[in-house]
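Complex shown without one protein chain; remaining protein chains in place.
As written, the chains take the letters A and B, and residue 1 is the first residue of each chain.
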Amino acid sequence: MAGFLQQVVQGLGAGAIYASLALALVLIYQFTGIVNFAQGELAMFSTYVAWQCMAAGLPFWVALPLTLVVSFAGGMLIERVIIRPVEGAPELTIVIVTVGLFIFVNAAAGWIWTFLIKDFPNPFPGGALELGGVSLSFSTLGVLGVVALVMGLLYLLFQHTKIGLGMRAVAANPASARLVGIRVGWTLALGWGLAATVGAVSGVLVAPLLFLEPNMMAGVLIYAFAAATLGGFDSPLGAVVGGLVVGVAETLAGAYVGFIGSDLKVGVPLVIILGVLLLRPQGLFGRAAVERA
Amino acid sequence: MSGPTKVDDTTAAPAPARKRRSGTIPARWRWIALALLLAAAVYAPFQLVPFHVFQLTMVLVYAVALLGLNLLVGHAGQISLGHGAFFAIGAYTSAVLVDRLDVPYLLTLPLAAAVAFLVGFGLGVPAMRLRGLYLALVTLAIAIFLVPLLKRFEELTGGSMGLTLPKPVPPAWSGLAEDQWLYFLALGVAVLAFLVAASLLRSRVGRALHAVRDNEIAAEVMGVRLSSYKTLAFAWSAMFAGVAGCVYTWVIGFVSPDSFTVNLSITLLAGLVVGGLGSLSGPVLGGLFVMFVPSISQDINDAAPGVIFGLLIILVMYVAPQGLAGLAGRLIKKIPRKE
């Protein structure tokens, strides 16, 4: 039993990371109906920015806010410069543009920082909390705590600020939002900025667990897709719940299903994506009627 | 943001443009151009050093794969981010048949095509119930999943080490060197593939696919059984990729899971977009692109090909959604008018 719980805890730790990237995906999808295939790469790039700050001698807790600010500005800039021209274009076009962005950002990071792996410090202390035979590492607790914090802050932003109200209005009805005087273009850019910031958090959480390298997020991205699909692409809460479920499912499948083992775990998100899309395409928390043609 | 206007755009814009283009270039000229191109293709391997012949061979391999991807993306308007997986399936089918069952390599071609077609069909049935974005997600997940899967079935696939195979020996009657023989094999397969694709697109199937791309809802109303055509497009498209993978195995003589990562899939899509969606010459231009951009730009930096690809894809989507082929078409259109 303790062994099982241990696996669940480990799965929640992994799931929290998937949740954070899924949250970034959902933020953009909500406002624009775009699935940003470059989200993981943007997160990776942000993580390099943090690494660069630390390499220049800044302590982690200074580098982090700096990175978040840079990511926010970068996200807004990308929306204004790269996404704007194809706004309202067919889905195929937009997907291809974000794939282009994926390739470009990945290669740009490789160009600037080379493809050699780099160590990234873990902001959380080592060691673990023993609880009834289950060990909760501070690192896992830290990751869960950060994701809860991000979720809480987003909730406050959306539900209790005027900017958040405007953003929800744009997500619900862009034409009508324009009519009440909301600058929809800037709101979309704001959404991209926020998504890039949340993505940066997820990159900084991933990097100490893996190594920092340009392809770091490629593996995480597919889990984040599964999480967002499971939770519903238009539900931030769904993204977090989906992320945790995917993390636990993956860990348990790897540990207890002999055939899957640790190497075929990456089949889990594929099965989840396919299953959800065929059985309940809007996901657990998504709204059904939204058919974005 | 509104739905109906978007639908109008897609129906109105690309279709007439295509019609006009094939209308203004006289058929006679196109045949002459094609014949010259083929003559040049036959002549080339006797003038080039083996390494360049090898590069051209790979261009043909990629062109066949892109031809398949083009059926799906360019003609049926469905996005696949996982076509490298079908390429890999074709490559491995050929490799395993040669390595484990001593099947003559030429015979592996139809078998690789059949396996890729069937897998494509099998995956196409559920996948094609999904709209645009979700298909992209699922195909991406398939491409990512394939690599560990190939590593797992070690007895068959050789695991991470892959399989090393003897390269096809040129028959004595041909008097060709190995690189030249491989080149002509690839050329033969490519010509055949283009003929098949061209006749496929001219048939009612092609028209149904265009109807699917240009307006799903209207196509459904008109009685095109959407999902079955989409599934078939997926299967054919997988078949072409599988054929390309098979020839790849002949040419390289080695397969390993890490040759078929998700990067291959994304590179294929990039090549197709730059070459030109929805045109027959697009895949050739895309093949040239996929082959030569990395080999030339890698001297600057390992990351240079990616930077170039990424920027070009975005630029192409802004200024020339029909890619290089579309640009070339526009130029050709201008010439006869001036005369």
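FYI, a residue touches a chain if its C-beta (ideal position, glycine included) is under 8 Å from a C-beta of that chain, and two chains touch if they have at least 3 such contacts.
Here, contacts and distances are computed from a predicted model.
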* Structure fact -> Name check vs UniProt for the chain missing from the figure, options "Cell division topological specificity factor", "1,2-phenylacetyl-CoA epoxidase subunit B", "Ferritin-like domain-containing protein" or "Branched-chain amino acid transport system ATP-binding protein", returns "Branched-chain amino acid transport system ATP-binding protein"
* Asked: In the complete assembly, which of A:55, A:117, A:131 or A:175 touches the absent chain?
  -> A:175
* To do: Just name the one of A:184, A:237, A:252 or A:278 that touches the chain not displayed here.
  => A:184
* **Touching residues (missing chain, whole complex) on subunit A** => 162, 165-166, 168-169, 172-173, 175-184, 287
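Throughout what follows, only the chains that are shown with their structure count from here on.
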* **Cα-centroid distance, subunit A relative to subunit B, in whole angstrom** => 32
* Would you tell me which residues of subunit B are touching subunit A in their complex? => 1-3, 6-7, 9-10, 73, 77, 79, 81, 126, 129-130, 132-134, 136-138, 140-142, 144-145, 148-149, 151-152, 217, 262, 266, 269-270, 273, 301-307, 309-314, 317-318, 321
* Partner subunit B, residues of subunit A touching it in the complex -> 35, 37, 82, 85-86, 88-93, 95-97, 99-111, 114-115, 174-175, 214, 218-219, 222, 225-226, 229, 263-264, 266-267, 269-270, 273-274, 277-278, 281, 292-293
